[in-house]
Structures are given as C-alpha cells and as structure tokens.
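Of the protein chains in this complex, one is absent; all others appear in place.
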Amino acid sequence: MSSTILFSGVVPLRLRSVLTPANPATDRASMASSSGAKWAQKTITLPPLRRGCHLITPKILKEIREDLSDFNCGLAHVFLQHTSASLTINENYDPDVQADTETFLNRIVPEGNSAPWRHTMEGPDDMPAHIKSSMFGCQLTIPITKGKLSMGTWQGIWLCEHRDAPTARRVVVTLNGI
Amino acid sequence: MSSTILFSGVVPLRLRSVLTPANPATDRASMASSSGAKWAQKTITLPPLRRGCHLITPKILKEIREDLSDFNCGLAHVFLQHTSASLTINENYDPDVQADTETFLNRIVPEGNSAPWRHTMEGPDDMPAHIKSSMFGCQLTIPITKGKLSMGTWQGIWLCEHRDAPTARRVVVTLNGI
Partner (left out) sequence: MSSTILFSGVVPLRLRSVLTPANPATDRASMASSSGAKWAQKTITLPPLRRGCHLITPKILKEIREDLSDFNCGLAHVFLQHTSASLTINENYDPDVQADTETFLNRIVPEGNSAPWRHTMEGPDDMPAHIKSSMFGCQLTIPITKGKLSMGTWQGIWLCEHRDAPTARRVVVTLNGI
C-alpha cells in the first residue's frame, strides 16, 4: 500500500471505485496536490421526526455536497448532539428494514410498567431512549473518496428517534482531508 | 456550505455556537490561519472504577483541556485499550441513567449458571464483559469547535466497567485539527 500514501504533493493513489468493481483500469487515480489539511464544519438542524428509524442521507448530502466535492481523500464525521436519539448506517432501500429495526429496539428495551427504570422523569420512553442511544451510538465516520462519501451501494445514514415527542435534532458535520 | 471550508489560510467559518442558539451575530467566526494539521496524542490511565457506568468527562477534560484550547476546529478521538469495558456518550446529569444502563446490560447479557458461555476462564463476568464491550464500543470521536468539545448540553463521556474486579484502564486521546 506504499503507493497509496498521499503526501502534500502530487502522488498516485491506489483506489478502487466504490460503485464499480475494481479493475486495473479504474484502480489508479492521480490526486491534486494540497497545501495541507482542509477542514470544514457545520451544524445542521434536522426537523422533528417521529419515533423510529429514518434515512437522512439526502438531508445530510444536501448540506455538505458542495464542500464534499472539494475533498479528494478524507473523512466525514457526523455527530448527533443528543442522548435520546442515535445515528447508524444501515440499508437504504427497503423502509421495512427501518420499521423492523424499531421493532427490535422496542422488544429489547422494556418500556412502561414492566420496566425496571429509576429514571422516568420525562415519561416511560425516557430511559429506553437513553439506552437505545448508547446501543447504536451518536457518531459516524465515513471515508471521503474523490468528492463523495465512500459508502457501499446499499448503505445509508439513519437518524433513529427514540422519543415519542419529536424534537429538532442537531448534527455537527466535520470534514477533513485533502 | 462552501463558506465553511477551512483552507490553511484565514477564512470565515460558518459555525453555530454549541451552547447558544444560532443567530446572525454568533453564526460567523474568523479562524486563525494554520501551517497545516496539528496533532496531539496522550495516554491517560484512569484509576480503577467499580462495575457500572461512570461519567468521566471531567477526568478527560482535566488531561486535555490545555491542548484542546489550541484547536479552532478539529476532532478529538478517545480510544479505550481494553476488551472488558466500554466507552459511550450519554446523559451527564442524573446518575440514575448510569444505574439503569448497567441494569439493562446485566439483563440482556446472561451471567452465571444460566449462561451459555464457553469462555469462562476469568469467571462468570468475563464473557459478558466482552459482549458488553462490543455492544457499546471502545472508541469515540467528538468534534472540536473553538477550543472545546462540541457535545450537546446533556452529553457526557462514560466509561462503562464490565468486570467485577476493578482495574486501571488506559485511554489514548488523539486531537487533530487547526
């Protein structure tokens, strides 16, 4: 992989196109030089979404696509500033996958009278929401390749809302690369 | 978001203050120039903590606050070098949330005679600790904005100790930014 090192100057980068099978023809790309690391950061406020799992890739890309195009190679970090919702990467095609994942979360984390929780100040969905948030996490880091997120064909970014009462959710997106 | 790109020179950064509502007055900040990426890395040894979930934000900030103040924009990476404890971000105010999360983990991962584990060399809490470690993970990446961690108002860093016998835990913190 030594040929893949990106110094600050112009160097070849061994990369496979994310959406096309690797082959000798697509396996090399020449990268523009960089005068150092580029950084971009933006706080995105997502409108309230009902309890459940939601595909938000389009919402995120709408906000960062223009900046993303300036990065030949790098990382995109997406951070949710809340403890009762979560971010995860999962299937981007069939909405049933989102519905089934919500079903799973509700089966595994007890809610209501049968639940053993002490922390109920904001209602029966309060503590389960905190637990689900730690199960899936509140942060994603995604590679950037040639101005695009290097996700697999079927991958999408999900916001999972774990509270019954929808609220706006803030996401900090940080881009870093060359 | 093109106006948010941080080149190596002085450029405006569209940013919302994490703790104050966004408004035109706070929505722009001028960034100092950078001669390239800055990196800092430190290994922190946390004293033994009893089995359960513990808020460690103050312990981490005490070790990195001085360096953190040198970064206008970047990412802080926190990595736990162990497989029987975990790191997660969750509620920073009510200790009941930590107690309830420990209750959940113990309900979901069977321990003792009823458990199906083969790996019991270090006792009944050994294999459950490994599983809990993968459920929550051992790594966090948090945005840095104007010298501070860009966490939400209610977010804190938790170390979850999954073993009965407390031991010191090592955390590698890596800061990168401009």
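Lettered A and B in written order, each chain numbered from 1.
The rule is simple: a residue touches a chain if its C-beta (ideal position, glycine included) is under 8 Å from a C-beta of that chain, and two chains touch if they have at least 3 such contacts.
It should be emphasised that the depicted structure is a prediction, and the values quoted were computed from it without experimental measurement.
Trainee: Which one touches the absent chain: A:43, A:81 or A:145?
Mentor: A:145
Trainee: Touching the left-out chain: which of A:40, A:85, A:127 or A:178?
Mentor: A:178
Trainee: Tell me where the left-out chain touches chain A, residue by residue.
Mentor: Chain A touches the chain not shown through residues 1-2, 4-8, 13-16, 18, 22, 34-37, 73-75, 88-91, 94, 96-97, 99-101, 103-104, 107-108, 135-137, 140-143, 145, 150-155, 158, 176-178.
Trainee: Counting contacts across the full complex, list the positions on chain B that touch the omitted chain.
Mentor: 35-43, 45, 63-64, 66-67, 70, 77, 79-83, 108-109, 116-119, 121, 127, 130-131, 133-135, 137-139, 141, 170, 172, 174, 176
By definition in this document, only the chains that are shown with their structure count from here on.
Trainee: Rounded to the nearest 5 degrees, what is the angle of the rotation relating the C-alpha atoms of chain A to those of chain B?
Mentor: Rounded to the nearest 5 degrees, it is 120.
Trainee: For chain A and chain B, what's the span in angstrom between their mean Cα positions?
Mentor: For chain A versus chain B, the centre distance works out to 17 Å.
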